[in-house]
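The structure is given below, and queries will be raised subsequently.
Shown here: the complex without one of its protein chains, the others still in place.
Coming up: chain A.
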Amino acid sequence: MRMGATSRRGLLAGLGALAGAPARPAAARSRYVFDARAGQLEFTARHLGVLTSTGRFEDFEAELLIDPERPLTSQVAVTVRTAAVALAYPGAVDLLRSPAFFDVERFPEARFSGRATGEGRLERFALAGELTIRGITRPHRMEARLVERRQDPALGREVAAFSAGGTLRRSEFGMTAEQAAISDEIRLTVRVRILV
């Protein structure tokens, strides 16, 4: 596993599964930096309308500006190493890295940056921003929610879990291969746990 941003801060390095304490308080909002150890970034495609397959990115860096009391003011930026795509089917990773899909040689990174629109409540709030895949940037909306917030007895700290989901059309990013076998619509899911 590569050394992520969590260790760069040198804080709470042993926690592994959590984005550590805020690096730099910014007014009421706190800045959290996390990678694949504290969060999950998945994508799901459908096949023939009845089958699904889910892959994930094992190397990404995310920065979250959030006031856990008021997540409706959140801001998020995620940078994904496209070569770190993972899908547990023989040959799938090579296919997804190939020029027809993520084209990782030419486009080593994909990005999302967005902010809460202020609409909604904790159980369901909107994030709007821009998604860049294969060098093409499109507006992208995600729906986020606070999954749970509870005291973690092992850590002696309060932990909040957020998730966000959104749908994109891969053809809008120039990824048009295998239209018959792989749905154009791809579902993105992000999960992260942070120390409040």
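The criterion applied here is as follows: a contact is a pair of C-beta atoms (placed from the backbone, for glycine too) under 8 Å apart; a residue touches a chain by one contact, two chains touch by 3 or more; residues count from 1.
The definition used in the following text is that contacts and distances are computed from a predicted model.
K.L.:
When you check the chain that is not on display against UniProt, which of "Cytochrome b561", "Nitrite reductase", "NADH-quinone oxidoreductase subunit M" or "ABC-type polar-amino-acid transporter" does it turn out to be?
P.N.:
Checked against "Cytochrome b561", "Nitrite reductase", "NADH-quinone oxidoreductase subunit M" or "ABC-type polar-amino-acid transporter": the hidden chain maps to "Cytochrome b561".
K.L.:
Identify the residue among A:Leu87, A:Leu122, A:Ala161 or A:Val196 that touches the chain left out of the display.
P.N.:
Of all options in A:Leu87, A:Leu122, A:Ala161 or A:Val196, contact with the hidden chain holds for A:Leu87.
K.L.:
In the whole complex, not just what's shown, which of A:Thr52, A:Thr117 or A:Ser171 touches the removed chain?
P.N.:
A:Thr52
K.L.:
Residues on chain A that touch the omitted chain in the whole complex?
P.N.:
47-48, 50-54, 87-92, 94-95, 178, 180-182
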